[in-house]
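These notes concern the structure reproduced below.
Removed from the display is one protein chain of the complex; every other protein chain stays in position.
Take a look at chain A:
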């Protein structure tokens, strides 16, 4: 049995609101992709929303966050405005990366969102470095790094874990285990499928979490954060979750059964949490409709913002390959 729904009520409903914000944003993005408004790669997080919503609500707003190419939700919940995320997917200069990054490379210095990394496991060593800098400067902020279970086959995972534990750095390693590295199932690609056992080889504290349960994610992440912030070294969390949509818009999904997908959808994080809120009398049909309407409005405002956005002038193509003499470097 999962932990009780957190209080106060506003917070409990906020978790649902944030999951819905990601879901509706991405559903709209998929439609816009179909219309050719969004191009390049588009990787949807649909099905996995409980992980980032529960986890980021357990962090402090100024903790550093690093994510993968499936990071719309991470950017959004870290505080990047939906308008700027949508504009980025449109390739407009009002986007959070001026239209240079697109869906896979959302960045925002203001909220300490360090991307948007499209090389699997690429963010892990960066998180170690951010945590090292924090430690050397006497700060208390953490670096939370999200990655898929596929990243655990990369050398960067092993090198980063070893460094983080060796130097006892404040890194939260957040593994989103959705069972497939693109189309390759975990059991077909890694000899050790017990991910916590694999991580524990580096003497790191570990915890496996039901990643479909936003409350469980929030609670487990909160406990891990407390430990890391207390200076007890890094922490590895395995969130067991599932991607409901294809890997990207180009994926015919030949590698998994439709029945398996349907089975997981029954445990959908939004579906389950809505039912719990309803059962506990925290949300009725009217309340839900109001919430949906509010989110719908935010999404449509984001689309309007992106549509109205402008293209970066072509003369600026080479701007910021190097830092201009009069510009600020990294804060």
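Here, a residue touches a chain if its C-beta (ideal position, glycine included) is under 8 Å from a C-beta of that chain, and two chains touch if they have at least 3 such contacts; residues count from 1.
Everything below uses one rule, namely that contacts and distances are computed from a predicted model.
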Missing chain's UniProt protein name, "TlpA family protein disulfide reductase", "ABC-type transport system", "Alpha-ketoacid dehydrogenase subunit beta" or "Phosphonate ABC transporter permease"? "Alpha-ketoacid dehydrogenase subunit beta"
Of A:71, A:134 or A:176, the one touching the omitted chain in the full complex: A:134
Given A:77, A:156, A:272 or A:299, the residue that touches the chain left out of view is A:156
Of A:54, A:81, A:101 or A:268, which sits in contact with the chain we cannot see? A:101
Residue list for chain A contacting the dropped chain reads 64, 93, 95-101, 105, 107-109, 114-117, 119, 122, 124-134, 136-137, 143, 155-156, 159-160, 162-163, 166, 319-323, 327, 329-331
